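Just one protein chain is left out here, and the rest sit where they should.
Letters A, B and C mark the chains in the order given here, with residues in each chain numbered from 1 onward.
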Amino acid sequence: MPKIIGERIKRNEDPRLLTGEALFVDDVSIPGMLHAAFLRSDYAHAYLRSIDTSAARERPGVVAVITAQDMGDEWQPGPPLVSPPPTVKGVVFHSRPQVPLVKDKVRHAGEAIALVVAESRYIAEDAVEDILVDLDPIDAVVDIEKALHPDAPLVHEDLESNLAAHLIQQRGDYAAARARADVVIKRKIVIDRGAAGAMENRGIVADWDAKSQHLTVWDTTQAPIPIRNGIATRLGLSESQVRVIAPFIGGGFGPKMMMHYPEEILIPWIAVKLGRPVKWIEDRHENFFATTQERTQVHEAEIALTKDGRVLGVSHNFLHDSGAYDPYGLTIPLNTQSHVMGAYDVPNYYSDLKVVFTNKTLTTPIRGAGRPQGIFVIERLLDIAAKELGIDPVEIRMRNFIHPDAFPYQREIIDQAFAPLILDSGNYKPVLEKAATMIGYDRFVKEEGPRLRAEGRHVGIGLVSFIETTGVGPYEGARITVEASGKIRVATGVGTQGQGHFTSFAQIVAEQLGVGVEDVHVSTGDTSEFHWGTGTFASRGAVVAGNAIHASALAVRYKILKLASKVLEAPEEELELEDGQVRVADIPNMSISLGELALLANPLRGAVEPGTEPGLEATAYFGPQYGAAAFGVHAMILEVDPETMMVEIKRYVVVEDCGTILNPMILEGQIHGGVAMGIGNAFYERLVFDENGQLLNASLADYLIPTASEVPRIEVGHEETRSPLNPLGTKGAGEAGTIPVPALFAQALENALPDLNLEILEMPLSPNRLFELVQEKERDK
Amino acid sequence: MKPAPFDYYAPTTIEEALSLLARYGYDAKALAGGQSLIPMMNFRLAQPSVLIDLNNIPDLFFIRVAQEGGLRLGAMTRHAQVERDPLIAERVPLIFETMPKIATPQIRSRGTFGGSISHADPSAELVTVSVILDGSFRLRSQAGDRWVPAREFFIGMFTTQLEPDELLTEIAFPPLQPRSGWALLEISRRPHDFALVGVAVVVNLDEDHRCHNARIGLLSVGDGPVEAHRAAEALIGQAPTSAAIQAAAEIAAAEDIDPSSDIHASAGYRRQLVKVLTRRALSLAFERASTKPY
Amino acid sequence: MKLVGEYTFDGPREEVWKLIRDPEVLSTALPGTQSLEQVSENEYQGEMNVRVGPVGGVFMGRLTVSDEVPPESLTMTVEGKGKPGFLNGSGHVQLIAQEDGRTLMKYDGEVQIGGRLASVGQRLIDTASKSIIGQALDTLNQASKARLSAQVTGQAVEYKPPSETEFAASVAKDMAGEVFSSSRLIWIGVAVLIIIIILAIFLISSGGS
Partner (left out) sequence: MSDLYEVAVTINGKKYQRSVDPRLLLSDFLRHEINLTGTHVGCEHGVCGACTVLFDRQPVRSCLMFAVQANGHEIITVEGLGTQEKLHPLQEAFMEAHGLQCGFCTPGILMTLVPFLESNPEPDESEIRHAISGNLCRCTGYQNIVEAVKLASEKLRT
């Protein structure tokens, strides 16, 4: 069998994207289509006293203006996307899902108050300005550390406090471990909010065909099937009456997994009401308020070690900012809890999580999803411990890695899938050694660093490790069909947002069926093609959908061989699949093309044998026992201008181990993009809210997504520890690039400025913030 | 993010444009490159009811040598044009060096010299640079035609001497003195962002290689272009030693400015940047003054 | 955002007070005023069409003067709402007579800005407010000097105030600038008061000359 998996194969989807012919949601155009715009709140927290839409309704070209009142009984909150974990004792969770339109109280700036539908987006925006709304502002809950104060205003007044959830997880006995430790280090660590910043904003087009009673929805979602199911339920339709298409999506990064956004209910709803197609395209300013965000957490963290740097235990109490509602449950902070132990053998662990409501846009996972915070906490604690104990930062990590023989390794807590967290496999030391070699760690520490320092330059090195729990269930499925043309069609339920699924999935099939990758046509994200599944998130596409495709390819291969054996009158063992043909080994003339075989499998006359199915087609599903844990090490060398605090990354090295690599070109691309986002998280991207909950940088001019000038060349190395949990041996990699970057930045910055003895305990930073930290340090002296 | 409605005029002569400005006054906004105005219109923060598009007036597009050896630019000369014109490189090298630092290539294709000046953003490079180069601006209306020196033109943030019926039509720069040096240094988060601080410098040495004249212009530290007069005075008559330069830089940071804070830079950080960049820019400029033919 | 500062006027405190506290003046001074009613002795409510330069928008505003201690101090509270956002602010203004016959004005205010202006214009808010206040106070001082000089000489003043349009233009242009990049600074507590006053003075001066 020719090896296709693992090859650098050019992407099938590229010609369409490169010529501008790929269909994105905003490219959908339907005759008679109307355009929607929303009136959004200027205030973060306010009572809605009254709303006057009369002028808007009268504006020529306006077709409908809808408020919560106008929706009557059809106004319903939610539905929640993820329910709280039932398995942990004493868990508190107050479910307060999002609402379609503000009814009585605004809970975050930019929350939608009214929907306008008009003949053009221009007119719709004119009409939004015509609406008179009387909002009575009240104090806002912004700072998560003040949110639980008894005097804090309440985001949800039916609750006693702004506590959304409380959950304690523990392993072993941290207090006892602490008591016998040689060193205990305690720090407060703060991480602030950022945006996903996909280049394509969200958008929805809904088209109701009254004659066929069928609704078609194009949606920029990472999860078309659950969206289809939710829309059907909300609109009282059967699932077969609704088709959701997630066409080409201009980047997801998590927030397009959130469901259901208010717009995802309202646009289909109004399209059915009006009997006309309706399009809503989120603009960039709206995106900063209406699309979910992530990262704010405050940790009081502690690590207990022996004097030779062995970790005895880690403990942290932390606050997580949920924003105004909590439909996504505890996914993010559970990920944090799962990652505060990093890649290390931590025998004792205590984690007390409090989730709080604030008057800010809601929080759902963004690339990394709670893991960057967790890794930042553990890697910072280790760095500080290393400094205190006089151990090299690389050495302290080596000493604490989980031993390769210890896998599968039980963490004894539950993870985001509400299942026990088990690290399936791993071999961490070689990965770290490779990264250290690639960046020249020893040489830098011994020679280069001191030499540069002597020259008066401020160049620092950093090296951190991380794990990433990936590829969570429940399941995905795929259907593979050999067509009479000899081409292969693959349909799966996940959506795709640039991950190269059209190619990597095709590679899996091509290898099994002996066809060219370009002859495998993959369809993703269209519920009319395949309608079982969940979505592309949590670095699970290649793991879960990939293995479903693999299973289904094996089933089709079996059918091909069985039929070909009969046709060619040769035993199955002697058959080869190559170049779109089934051949009898060593007899070149005895062959049949897959296309011909497909025709024979679907005869027009005669009878199909009992017990067999027509066609060369199979559907299979894959659900992993539990998630696969990827591992990686990032290292960087950076230079700081101590006068301006501007930073230049000189070198950046990534060594990852995400199991079997399907397509290294695509994998490296994922890593590059992840690192770029991590650099944003570390040094550029911060959503700044004032004390009234006003977002002060709701534009791409002030929210600083890194450009080609800030992102360095990234050198990528690979190790492959196959996951035993799936036949392909894959682990996810989508988020790996992003996770450790803030921790790495902090370490390298401290290393570059040794005289200042800085301790970086917050992210994101900026030159201005670094300057302030140095000033504070000098003031303390 | 779609602009509110407006009436649109596309005059083809300056006279026609002036007559429209006279007619509509404050209701109208002249549309030059539109690279600052249109984003504001898209955000609906600016909602002019009349737009007078200057892009079809050929007389506003030119770069030519002035009689006294300086340079004249039509107000609609696009940044990309200025960036590539050998006359600019030769006659006003500071502007030549400034151009690639303005926004992005796409913005420079469309943005205009006069548009940037009229908009008077305190973070705009050309605003400050035109002051320290002693540029002057020709303002025309149906009623008159006047030249205003750059140092008097800018009143405050987005505020200039332009009356509602006036149009900036032309920009003039005098020739550089012999033994001149120049530099523009900026700190911005990403290359195309507004500078957190920028320092533009023109210095001029006398025959004894002492500082004969120094102009130090600062970006993003006030409500308009800010000249560091005290720092400049401290240099006059001095040999441009690193100590003299350092002293001037410290004066600039301590005495010449009253910067504001925003989410990207506190006032204190801005002072620090002014100090560092002034020192670096002066060093570079003095070095050029002693080695270059100007 | 905090707005704190001081300014020295070249005139006696009573004169300055008179200038800044004249309801007649207030009611005629707002540029583009569509309606302005005095709700109570110290409370004004109005609708302003700010349509200068590139910026347009209707702002509803309420202005309250309290804690008035003539000719020493007053507090004002401003609430403004318009399509691009809202502003709430309060400011305390103090006039202190100086030995040289001049008057020191101290102002201290706190302003909340929200909506589109705050979310995209942060780069300019701080600078813009300083700019407005600075310019407004300068202009006010010029006007005050002119008025005093007129009182003394009984002659047409040398200082030539701009026409109503010109003035509105020069102040409002400034405000317009901010509006389009930063905020409805037009409504910023103290600044608002000052701008209104200046407008009023100019209206009076130009009407009187």
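Everything below uses one rule, namely that contacts are C-beta pairs under 8 Å (C-beta built on N, C-alpha and C of every residue); 3 or more make two chains touch, one makes a residue touch a chain.
For clarity, every value in this text was computed on a predicted model and none was experimentally measured.
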Partners of the unshown chain among those that are drawn: A, B
Selected residue (touches chain absent from view) among A:Gly673, A:Gly693 or A:Pro764: A:Gly673
Chain not shown: contacting residue from A:Tyr43, A:Phe93, A:Phe248 or A:Phe530: A:Phe248
Hidden partner chain, touching residue among A:Ala210, A:Ala454 or A:Ala708: A:Ala708
Contact set of chain A toward the excluded chain (per top definition): 10-11, 13-24, 26-27, 29, 60, 122, 196-201, 248-253, 283-284, 497-500, 665-666, 668-677, 699-701, 705, 707-709, 711, 713-714, 737
In chain B, positions touching the absent partner: 1-8, 10, 34-35, 38-39, 41-43, 51, 53, 55, 80, 100, 103-107, 109-110, 190-192
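As a convention for this text, only the chains that are shown with their structure count from here on.
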More contacts between chains, A-B or B-C: B-C
Relative to chain A, chain with the most remote C-alpha centre: C
Computed distance of Cα centres, chain C from chain A, in Å: 50
Distance from chain C to chain B - Cα centre to Cα centre, in angstrom: 30
Mean-CA-position distance for chain B and chain A (Å): 44
Chain A, residues touching no fewer than two other chains: 129, 285, 688, 696-697, 699, 701-702
Residues of chain B whose C-beta touches two or more other chains: 4, 43-44, 194, 263-264
Parts of chain C lying in touch with chain A, wherever the complex brings them together: 83, 85-86, 88, 112-116, 118-120, 122-123
Chain C-facing residues of chain B, complex: 4, 25-27, 29, 37, 40-41, 43-49, 120-123, 155-159, 163-164, 194, 222-224, 258, 260-264
Complex contact set, residues of chain C against chain B: 51-57, 83-84, 116-117, 120-128, 130-132, 134-135, 165-166, 169-170, 173-174, 176-181
